[in-house]
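A single structure is presented below for examination.
Removed: one protein chain of the complex. Kept in place: all other protein chains.
So that you can tell them apart, the chains are marked A, B and C in the order they are listed, and the count of residues begins at 1 in each.
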Amino acid sequence: MAKILVAYYSKGGNVKKMAEFVAKGVKEESCEVTVKTVDSVLPDELIHYDGFIFGSPTYYGQMAAPVKKLIDDSVILHGKLEGKVGGAFTSSANIGGGNETTILSILQAFLIHGMLIQGTAKNDHYGPVAIGSPDNRAEKQCIALGKRVAKLVKIILI
Amino acid sequence: MAKILVAYYSKGGNVKKMAEFVAKGVKEESCEVTVKTVDSVLPDELIHYDGFIFGSPTYYGQMAAPVKKLIDDSVILHGKLEGKVGGAFTSSANIGGGNETTILSILQAFLIHGMLIQGTAKNDHYGPVAIGSPDNRAEKQCIALGKRVAKLVKIILI
Amino acid sequence: MAKILVAYYSKGGNVKKMAEFVAKGVKEESCEVTVKTVDSVLPDELIHYDGFIFGSPTYYGQMAAPVKKLIDDSVILHGKLEGKVGGAFTSSANIGGGNETTILSILQAFLIHGMLIQGTAKNDHYGPVAIGSPDNRAEKQCIALGKRVAKLVKIILI
Partner (left out) sequence: MAKILVAYYSKGGNVKKMAEFVAKGVKEESCEVTVKTVDSVLPDELIHYDGFIFGSPTYYGQMAAPVKKLIDDSVILHGKLEGKVGGAFTSSANIGGGNETTILSILQAFLIHGMLIQGTAKNDHYGPVAIGSPDNRAEKQCIALGKRVAKLVKIILI
């Protein structure tokens, strides 16, 4: 059974809510999902998942430092995560507030691990963005991301 | 008197409206402003302005091809635009629709010309984003961009 | 049989050489490859390929205008390219000369089409970069990109 990790950092709770919506999408595709805060993920542990979806608030246009720390620590697995699937989501104070660059900062790290990423032709192309607390629009985007990554993982695992 | 060019590409009219708001901001700072579509700007002509503010719809996450053509053609002035001031704005169909990367695609080109750019600590940090037609929020951001670039041009020209 | 398009714009010939190396990599994986200049590709035609690899010189930190034109024109297929595989490569005058942002400008467009992209844990993570004419190092990167995209296309097509 395909295993997907949703790891997030959330101070005010918005990103946590998004993580739960993403997890819901993963489950709808009948994949196993683990939801954790980034500081409770051991870098070693990443090897056991087929896909990772990381969430971060938008802090100065990139992932928050605790998310970056997990990425930096994942160097112990460098080269061993090739072909796994990645995705990213963020909550931001403003439209045009650095949310796309935050998502891309995570996706670029996944590319450097040799991982696969997929965009979507609809709405939030790089990954879901909530402006503040996730509204209905953002909820749908999060569920869609969970499904998209899960579907791709299932294809890769065949 | 400081001279600023607002150059834009607009198919549906949203970016044109934004260009007019940006120009209003420039005038509020008592600078001379010229508003033109990108295809009516001769690359040679850029040398006569102290600052450029380019607007584009969000087309696949970067400036539209006609805007890129003007940038590519500006290579005849390469090295001669150093120290001039740049800014950028965009209209996009969606939040998370590639708008930030569109603005950054223009700002990166300006950096490669050795130009100056400035962000803002408030709202649309890299440059104004309208979701569809510019609403009151986007209008204020556009005026603020015009003022910001004009103020910076006046400092540089002292 | 999996069909891959290598489309490029080349003024001085460096990107053309890279396109040929990329095509060589695709063939080594027993996929059918078509190599064309971007202006000879009809936007309609993209639907017939399973993967696209686009090459551009580094012009002001993004893909050259003729490559962007093909991307913009591909909007007639918007939503229909989801799940296809993309890749990108560039030749640049300098290290730190805008080459990574050029590759990412193409990859971001592919994500907005809902396509899949994959990085590599080795060397040129986002896609191959040649500094000027492709040397032996760049040649290997190009062949590796062709193979990577072809392998992924074969997995997706199963």
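Throughout what follows, contacts are C-beta pairs under 8 Å (C-beta built on N, C-alpha and C of every residue); 3 or more make two chains touch, one makes a residue touch a chain.
Note that the structure is a prediction, hence the values are computed from the model and not measured.
The residue from B:5, B:112, B:129 or B:143 that touches the chain not shown here is B:112. The omitted chain makes contact with just one of the residues A:28, A:44, A:72 or A:135: A:72.
Touch with the hidden chain on the side of subunit C covers residues 61, 94-101, 103-104, 123-129, 131, 137, 141. Although one chain is not displayed, subunit A still touches it through residues 59-66, 68-69, 71-72, 74-75, 98, 101, 105, 108-109, 111-113.
Residues 78-79, 81-83, 104, 108, 110-122, 125-126, 152, 155-156, 158 of subunit B touch the missing chain (whole complex, contact as defined above).
Rule of thumb we're sticking to: only the chains that are shown with their structure count from here on.
Set against the C-alpha centre of subunit B, every other chain centre is closer than that of A.
Mean C-alpha positions place subunit A and subunit C at a centre distance of 25 Å.
Each of residues 61, 98, 101 in subunit B touches at least two other chains.
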